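Note that one protein chain is taken out, while the other chains of the complex remain in position.
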Amino acid sequence: MSGDISLKILSKSLGNMVLVRLRNGKMLRGLLQGYDQHMNIVLDDADEIVDENNANKLGTIVVRGDNIIMISPS
Amino acid sequence: MSGDISLKILSKSLGNMVLVRLRNGKMLRGLLQGYDQHMNIVLDDADEIVDENNANKLGTIVVRGDNIIMISPS
Amino acid sequence: MSGDISLKILSKSLGNMVLVRLRNGKMLRGLLQGYDQHMNIVLDDADEIVDENNANKLGTIVVRGDNIIMISPS
Amino acid sequence: MSGDISLKILSKSLGNMVLVRLRNGKMLRGLLQGYDQHMNIVLDDADEIVDENNANKLGTIVVRGDNIIMISPS
Amino acid sequence: MSGDISLKILSKSLGNMVLVRLRNGKMLRGLLQGYDQHMNIVLDDADEIVDENNANKLGTIVVRGDNIIMISPS
Amino acid sequence: MSGDISLKILSKSLGNMVLVRLRNGKMLRGLLQGYDQHMNIVLDDADEIVDENNANKLGTIVVRGDNIIMISPS
Partner (left out) sequence: MSGDISLKILSKSLGNMVLVRLRNGKMLRGLLQGYDQHMNIVLDDADEIVDENNANKLGTIVVRGDNIIMISPS
């Protein structure tokens, strides 16, 4: 098994920009400040991406992991 | 891993105003009085934000964590 | 952490009127007779609030916690 | 905490008629024959209430607790 | 508490016809061959009931308990 | 209790064709290569059944158990 790779990817992304796709169809972007084994995450300077040219500023956010579909380093 | 950062952010927000986005699409605002590891939270002087100029006063509320998408200090 | 504050708020509300918002969009009002760590609650003299002037009488009810979005002392 | 009150209410209702509201919007009525800590319940002489004057007879039923919103002694 | 009554009802129904209502609105009928504490069940000679006069033959089926609303001996 | 019968049915179906009904309304058919206690399953030569005459070939698939409503040996 290679289970810890999810957390390794997140670990390597600490301090970097990540994209987060939520179950409600929304997309977030922000600097990954932390995460845990439930994929609860903390983002700094987070935006909700509306479209290519628009984003809502959210500041620092704590996102509950069970709302997350996927996270990608960007 | 850096799992405790979610709780650290919440801890630093105790007594301060936070925004809470719920799964049902509603947005809450209130003074964070407490939280636990399930992200159950207690807000004082809570409002449900209707739009930029309107809010419904809710007083003190206990919110079950599994309804929460994200929490942001504001 | 300050996790027990949810239960402390509920504890202080025992015997008092609380408002309970459910996931199905319904709102309940009743005297809080008990609760547990899952936020299962027992209400006496409970009403389902239809609108400002109308309510359906429910009597004593046991509500499963996972249907609850928030509880507020009133 | 006063957690066991849910089970105490159910215990006092054994052999009596209860109303059960389900997540799918349906309402059941029947004699409570048993329950467990998940709120799985057994009803005898159960009916699905269609409207004030109509009910579908269901006989004895085992209801999985996670479909239940609330139970009220009647 | 009287928690084991659900399993006792199911136990007494082994080898007998039961009706099973599913969360997706479908109704099954079949001979109960087994069950477990999650209410996973095995039915023999199962049918999906379409209406009073029509049924789709399913043969032997294993049904995951978390899709089940209620089971009734018939 | 007769809980292990679900797994016994699946065990007897190893290497045989099974039908799998999913929560999203889709139907799968394939050779059962394995399963576990969560009803995660592996199918070989799997098809998604579109209608009586059409099927999409899926090859080998791993299906997460919590998407499964029922499995039937065929």
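For reference, chains read A, B, C, D, E and F in written order, and residue numbers begin at 1 within each chain.
Methods note: contacts are C-beta pairs under 8 Å (C-beta built on N, C-alpha and C of every residue); 3 or more make two chains touch, one makes a residue touch a chain.
All values reported here derive from a predicted model rather than from experimental measurement.
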Full-complex contact with the absent chain, from A:L28, A:A46 or A:I68: A:I68
Chain F residues touching the omitted chain (full complex): 7, 11, 14, 22, 24, 33-37, 40-42, 46, 58-64, 66-67
Touching residues (missing chain, whole complex) on chain A: 1-6, 8-10, 23, 25, 39, 65-66, 68-74
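As a working rule, only the chains that are shown with their structure count from here on.
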Size of the rotation, in steps of 5 degrees, that lays the CA trace of chain B over chain C: 50
Where chain B and chain D are represented by their mean Cα positions, the distance between them in whole Å: 34
Distance between chain centroids, defined by C-alpha means - chain A, chain E (Å): 42
Inter-chain centre distance, chain D versus chain E - centres from mean C-alpha coordinates, in Å: 19
Touching two or more other chains - residues of chain F: none
Pairwise chain contacts under the document criterion: A-B, B-C, C-D, D-E, E-F
